[in-house]
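The complex is shown incomplete by one protein chain, all other protein chains being positioned as in the whole.
Chains here go by letter, A, B and C, matching the order in which they are written, and residues are numbered from 1 within each.
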Amino acid sequence: MGVYLPVGPQHPIHPEATLIKLKIEGEYVVDADIDASFVHRGIEKALERKTYIQGLFLAERICGICNAAHTICYSINIESLAGIEAPKRAQWLRLIVEELARVSSHLLWLGLLAHSIGFESLFMLAFRDREAVLDLMEGITGGRVTTGYNVIGGVRRDIDAAMAHKIKSSLTQLKERVLKYKRLLGEDPIVRARTVGVGYLSSSEAKELLAVGPVARASGVSYDIRVDDPYLVHEEVPFNPVVYDTCDAWGRAMVRVDEILESIGMVTYALDNIPSGEIRARIPQFFKPPPGENIARVEAPRGELLHYVRSDGTDKPYRYKVRTPTLANLAAVIAMLRSHGGKVVHIADVPVIFGSIDPCICCTARVLVVDEKGSARETSLDDLSARRRAR
Amino acid sequence: MIPKLLQVFVYPGILYMVTLAFFLEWLDRKFVARLQNRVGPHYAGPYGLLQPLADFVKLLTKESTVPSGADGLLFTLCPVTAFIVVTTAVSFVPMTSTRGLLSTEGDVVAVLALITIYLLLVYTAGASSPSRYSLVGAVRAAHMLLGFELPLMLSCLSVVASAGSFKLSEIAAQKVWRVFGLHALGFAIFLIAAEAELDRLPFDIPEAEQEIVSGWLVEYSSWRLALLRLTKDMELLLLSGLATTLFLGGPAGPAPPSAENLLYPLYFLAKTALVVFLLSLIRASSARIRLDQFVTLCWRYLVPASFAYLMLAVWVV
Amino acid sequence: MRNSEPGVEEVVSWLREQLGGALLEAKVTGRRRAFVRVDREHFKAAMIALKELGMDFLEALTGIDEGNNIEVIAHVGRSASIAVKTTVPKEDPRLPSLVYLYPGAEIYEREVWEMLGVVFEGNPRLARTFLPENWPKGVYPLRRDYEPKHPEPLR
Partner (left out) sequence: MALVLDVLSNLLRKRATVLYPEERREEPGTFRGVLGFDRNLCVGCGLCWRACPASAIEASKDERGARPLFRLEKCIYCYLCVEVCPRKAIKASTQRAPVVDDKSRLKVG
């Protein structure tokens, strides 16, 4: 008979609006299920009602942190649907902004990991160092997080020499900091005690449960869209994907920290070898792509992101499907939360495990929340507590 | 009679202890903030000095609720008794001169006993409120009690053994610094056990925000919560004062006999601030360990080390 | 080091060989993109054939409401992305579940079931995940006939 402990949507510290229903016996978690129904915004339904150009700014707001990934995926999707080719320089600029967004997203995650194991100082320091990257993003694109940088046909602003120099200098400083964090993750006895062996996902389980991104790469599955299905100029920018096989939260932490270093290297390389030229291909005012369908895949910081569009010749998409990395990792995290196969999961590990997939539930929940019966909101709260008492 | 009452309630008494407790909390928060490259309390009073007092008063203005299903009497009694218990323990610590407000034979044992009673009150406070989180927090607090209790007591007793007396005032009168050489081990054990007893990082398991909201404190509000937080500050004063008396040679320092009762409190303040600095440093540079890891840490390392220190203190020093 | 997965042409020719006539339509639309259509009965056979070929990663399940029937697309493959399309009449929206082939597909099937009403037989837990608790039964938001009301403010 387990006790049902909700790590609920309104949990003050829990980063995401999800209800994790834990069945616990003593300190051990026996079963878990996830209810992500608290922040649905109906992006897919709304996209069917907006023109392609307007839809870009809605797609951009699917996720706060990985918005460069969503805008690039959306632009590439519509460009290949309509047969437009973004100029070379634009693709290099997109790659730079995407890798910078990855650095800022991974640094944010590092802070959240520190917070979930109670490491207040690392949380503060990681967020302080992230400020430098956010200032760079505001310098290049005009927005700290919602960049509005990628548009169908290219990018909106160019990077001049002064900006390039500023990027390189602040990234070199950031690199020392990240190397220090990497050594910290490797050496600090308490951090290791809280992450090594926690949230175990064997590589066969990772393959079966279709895990993506750092979660898969930490379990020995070498799967990175930038290598397997390059979409920008990834062939010309040298980088080696990061794969660990420790299959636990510590492995995921090391994968993300190494990816920050990889991304810094890519951005510096890209800044030195960027070709000159146009940065934006003009598209007609009332843009109507030919009927057809198209798939675009991008390696978002959290994993592989898929956009699918079906157009019927009008200026609005007939159907626009977004499958975000967190949705793919949900099945994997439910499996990780259960104590199975000799691996015991403590209540203290739940935030670490759930945080280790870097959940972005706002991405995952995308359908409109509409109250059919006007005052439904009030009844559901009583209904919620009534059901809890009944359980 | 009046000066005695004045002494108990104002100078070395409760009012002075409470201001000292608030000051130490400010020092700790300001110092951890500086370590994390932040500013810390800044707006209430000069350099944020009145911030702890502001928090206390703000909590008093909040509406006080007792959750349905909670054991009303126990729910209210626990904060009050906890405060009384810790205040009596603090009054043993010699703060203004080598003799505390209260001083009897064997008051080291009395202080340790009062600390244990406080910890049992923490458990009853958590168990008396119906929320699941406070229940888990209370059980964790009790569980931890088994871990750090023994090392705390053993390190105190080792100092008593090397000082040859159970009276705090006599230990303080010896003015012996027990931090260098072999005693560094005892001091380290005491600091770690104190950090655990104060429920501070890396041992804030009973109040782990990320897992069980705020553990056994979750149902408390307004004046009860204010009292509990004040008790935690008093506990910080108690343990750092104890560390000063036992390991840093009490409030004594080079001072002409005439200006003694003026300089001793300042020495006490400086040494306690040093201890709080060390505690904050531990807090600012470590993550939280899990309950089972904490118990193994205690029984595999702390307890044998404190036994070894006891042996050394008795024979060698 | 690229994944050891077969190229697009190889996959399409393998499917043509395995399914023969059942493969209604197959077109390669890019270096690593292919769209394949099968009818409902052979959807399971097509997925098994792909799994035997070594495509062990199901990316997503897309549901599209096309008036009187619903099209379900299974995106398979790590480097080449193969889209296996099949249509299901709206009156009887049933499909065999893919959970025994890809255990992780349970969450995708729950989403398509919740949004479009396609029942995946054999899925162990077709539970509500993304819609709120008080969502009326039988209302599928992603269907074309569903008109969302602009949510009025609570007060």
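Observations, loosely collected:
FYI, a residue touches a chain if its C-beta (ideal position, glycine included) is under 8 Å from a C-beta of that chain, and two chains touch if they have at least 3 such contacts.
Keep in mind that this is a model prediction, so the values were computed, not measured.
The hidden chain, counted over the whole complex, makes contact with A, B.
Only one of the listed residues, A:V30, A:I53, A:L261 or A:A281, touches the absent chain: A:I53. For the chain missing from the display, the contacting residue among A:G26, A:P189, A:G277 or A:P291 is A:P189, taking the whole complex into account. Of the candidate positions B:A255, B:L281 or B:A308, contact with the unshown chain belongs to B:L281.
In the full complex, chain A makes contact with the omitted chain through residues 50, 53-55, 57-58, 61, 121-122, 125, 128, 131, 135, 138-143, 146, 148, 156-157, 180, 183-184, 187-190, 285. Interface residues of chain B with the unshown chain, by the touch rule above, are 34-39, 42, 281, 284-286.
As a convention for this text, only the chains that are shown with their structure count from here on.
Separating the CA-averaged centres of chain A and chain C is a span of 23 Å. Residue positions of chain B touching 2 or more other chains: none. In chain C, there is no position where the chain touches two or more neighbouring chains simultaneously. Of all the residues in chain A, the ones that touch chain C in their complex are 33-38, 40, 42, 44-45, 80, 207-211, 222-223, 227-229, 293-295, 297, 304, 306, 308, 310, 318-319, 321, 323, 327-328, 330-332, 364-374, 376-377, 379-380, 383-384. Residues of chain B touching chain A in their complex: 32, 35-38, 132, 136, 201-202, 204-205, 208-213, 283-293. Chain C meets chain A in the complex at residues 1-3, 5, 29-30, 32-33, 35, 56-60, 62, 64-65, 73, 75, 78-81, 83, 102-108, 111, 115, 127-136, 139, 141-142, 146, 148-149, 151-152, 154.
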